[in-house]
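Pasting in a structure now, in structure tokens, and then I'll have a few things to ask.
Only one protein chain is missing from this complex, and each of the others stays in its spot.
Per-chain residue numbering starts at 1, and chain names A and B are given in the order in which the chains are listed.
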Amino acid sequence: MKRRSLLAAGFAAALAFAATAQGAQAANDKVVIGVMNDMSSVYSYLGGMGSVVAARMAVKDFGGKVLGKPIEVIYADHQNKPDVGAAIAQKWFDQDGVDAIVDLPTSSVAIAVQQVAKQRGKVTLISNGGSSELTGKYCSPTGVHWTYDTYALAHVTGKAIVQQGGKKWFFITADYAFGHQLQDDTAAVVKASGGTVVGSVNVPLNNADFSSFLLQAQQSKAQVIGLANAGGDTVNSIKQAAEFGIVKGGQRLAGLLVFIADVNALGLQTAQGLMLTEAYYWDQNAQTRAFAKRFEAEFNGKVPTSGQAGVYGAVLDYLKAMQAAKTEDGVKVVTEMRKMPINDFMTHNGHIRIDGRVIRDMYLFQVKSPQESKYPYDYYKQLAVIPGDQAFRPLSESECPLVKH
Amino acid sequence: MLGWMHIAVPPAPALFGQLLIGLINGAFYAMLSLGLAVIFGLLNIINFAHGAQYMLGAFCAYLILNYIGIGYWPSLLVAPIVVGIFGMLLERFFIRWVYRLDHLYGLLLTFGMALIIQGVFRQYYGSAGQPYSIPEPLTGGQDLGFMFLPNYRAWVIVASSVFCFGTWFVIERTRLGAYLRAATENPALVQAFGINVPRMVTLTYGFGVALAALAGVLAAPIYQVSPLMGSNLIIVVFAVVVIGGMGSILGAIVGGFALGIIEGLTKVFYPEASSTVIFVIMAVVLLVKPAGLFGRTA
Partner (left out) sequence: MNETATVRTVRRLILFAVALVAPFVFYPIFLMKAVCFALFAAAFNLLIGFAGLLSFGHAAFFGSASYVTAYAAKAWGFSPLLAILTGTAVAGVMGVVFGWLAIRRKGIYFAMVTLALSQMVYFYALESKYTGGEDGIQAVPLRDVFGLIDLNRPLTMYYFVLAVCLLGFGIIYRAIHSPFGEVLRAIRDNEPRAISLGYRTERYKLLAFTLSATLAGLAGATKALVFQLASLTDVTWQMSGDVVLMTLIGGLGTIWGPVVGAFISITMENYLAELGSWVTVIQGTIFVICVLVFRRGVVGEIVQFVNRRQRQPRLAEEPRTL
């Protein structure tokens, strides 16, 4: 029996060794950037390996070295679980010598990782994460929210559509904090711009059938149906709106959180006429097209999403600031980043606010009809440019403790 | 929480529309729970992979459209056959080995299979979903006065009612169905009559899976065709089956349609609860009639 107990104990010990053997403290002879996102699940199409490709492109364009040290890009799949993300982040910072974590879709994970980074004075460059709380309640002196946030998407879409005459709104809202936030942000700007909200309906998350709610929207006689939901819910509601002839009947759909991959999933036949806001579309001008072409060559011919394009911009800007600040220290590098205006293929005279929010122009697009689309991924026409200072939540409304009111 | 406060009772015609829509969703529940009930009734396996097989049906339609150019109508036949054969292979090579064991191993095995199938598709097609259009003759719709009924939805009700009734008829009213039912009671005896029971079981599983795949094809033009389309649906369908009475064919069909309608009404009066109402009903049914509404044994 003794042997049995020893065997069991030995096995447990061996297993634990295999599990979490602590590596030697990483020597600080290189700069490490960790791309952390969803690589296997619902948000993988927004970032995934494409974000790793974008980060590597930025490192290559920077020259592969900063402060005389080589730059390394590593990545991990946080599986949309905040505890997994937080644990990886701690290990990365404490053992693997990671200096900055980029991308971070899924707001619960993004907030958790940003907290971990904040405690250690390390940098988070958030591109695909959307929650405006990242620069609000949970803001960090070393956190930069690069590409977009839910407030801006809702705000820009709402404002621009009211200006174009869409005054009566009905909301189909995902019934959780995120959906309500989107609806409230949009409703506020709709009212401020002279529109009215004639009704709304709260729909449980991952409800596959929207026909009942679309019928309610139809009967409300609203001009615009705001979709305060995301991902599969948005795709299903747009698909079924086409089926029920909503757009043909003269009502317009406004997607408050829609990306190019969602339009791709819907097909132009279904998605045509949809209005949405993004920070980047590959076919805006020569510069955006040039980036897209390079990206496609590296990533199986897929056009970059705005989140992936943002990863490139954020990494490049971070490296430039590190060079200028002559240190790897997170607080100092981010302070340096705040001083430098941002100009790259997708950003024109952007800057980083005290709460970490990148102020950039946002673009209102409308999805083309199949007849208008001439080549693959020819999906959007640009309707309006909304200057950054009008797109994002003003500092005066911020809950961020770094902002002095 | 205060949902009851802002209820406005909709006018009667609008309510009619909502009832009809509930019936359409009920048609999907009915087809899926029917497949589950057939498999459970004859194999005593609770098929956790049912949602994944429903997804496979939709994907199969999508793939043969895009790679071979086979459209919607042939897909209604081809996809269930292809996915059904896949199901039979699963039964033959994997599921068969757990019949002798506790039923729960069947649940765990099919759960694992569901994870694999969904994972593989997610790997290759991402999770954003794929487009699938409504077939040409069924686009547009009818203005019924009280609502706009898309033609495709009308077709879904008709088609699924026919399939459901057909299945019920075959199992409860034909000789073949009698063998099947007998085989579940006493396989040795049926075997003694010269019937190849293992083959019959394989075919039955294949049939149940084909039903799920058929529901998937019907769903493809309405819902997002994505690897995860079945993973949430399956839990609702489980609840439907528990309410109807596990293994009861009639219970699955009636339960599916009825719960679709109840869910539809909830969407009008208290939309916040529309995804939980089925679970609440399930809890009540378990308290009052533990065997389910149409269950034969306790």
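Just so we're on the same page, a contact is a pair of C-beta atoms (placed from the backbone, for glycine too) under 8 Å apart; a residue touches a chain by one contact, two chains touch by 3 or more.
Since the model is a prediction, treat every value here as computed from it, not as a measurement.
Considering B:59, B:238, B:257 or B:294, the position touching the chain not shown turns out to be B:238 (whole complex). Residue B:113 is the one among B:83, B:113 or B:134 that touches the chain missing from this view. For chain A, the residues touching the chain absent from view are 1-9, 11-13, 15-22, 39-40, 49, 74-84, 86-88, 90-91, 94-95, 106-108, 111-112, 115, 131, 133, 138, 175-178, 204-205.
Panel shows chain B; residues 40, 46, 94, 97-98, 101-105, 107-109, 111-120, 122-123, 235, 238-239, 241-242, 246, 272, 275-276, 279-280, 282-283, 286-287, 290 of it touch the chain omitted from the view.
The rule is short, and it goes like this: only the chains that are shown with their structure count from here on.
Rounded to whole angstrom units, the spacing between the C-alpha centres of chain A and chain B is 35.
Across the interface of their complex, chain B is touched by residues 40-45, 48, 175, 201-209, 211-213, 215-216, 218-219, 232, 235-236, 239-240, 243-245, 249, 261-262, 264-267, 269-270 of chain A. Put simply, chain B touches chain A in their complex at residues 3, 10, 14, 17-18, 21-22, 24-25, 119, 122-123, 126-131, 133-134, 140-141, 147-148, 150, 152-153, 221-224, 226, 228-229, 232-233, 264, 267-268, 271-276.
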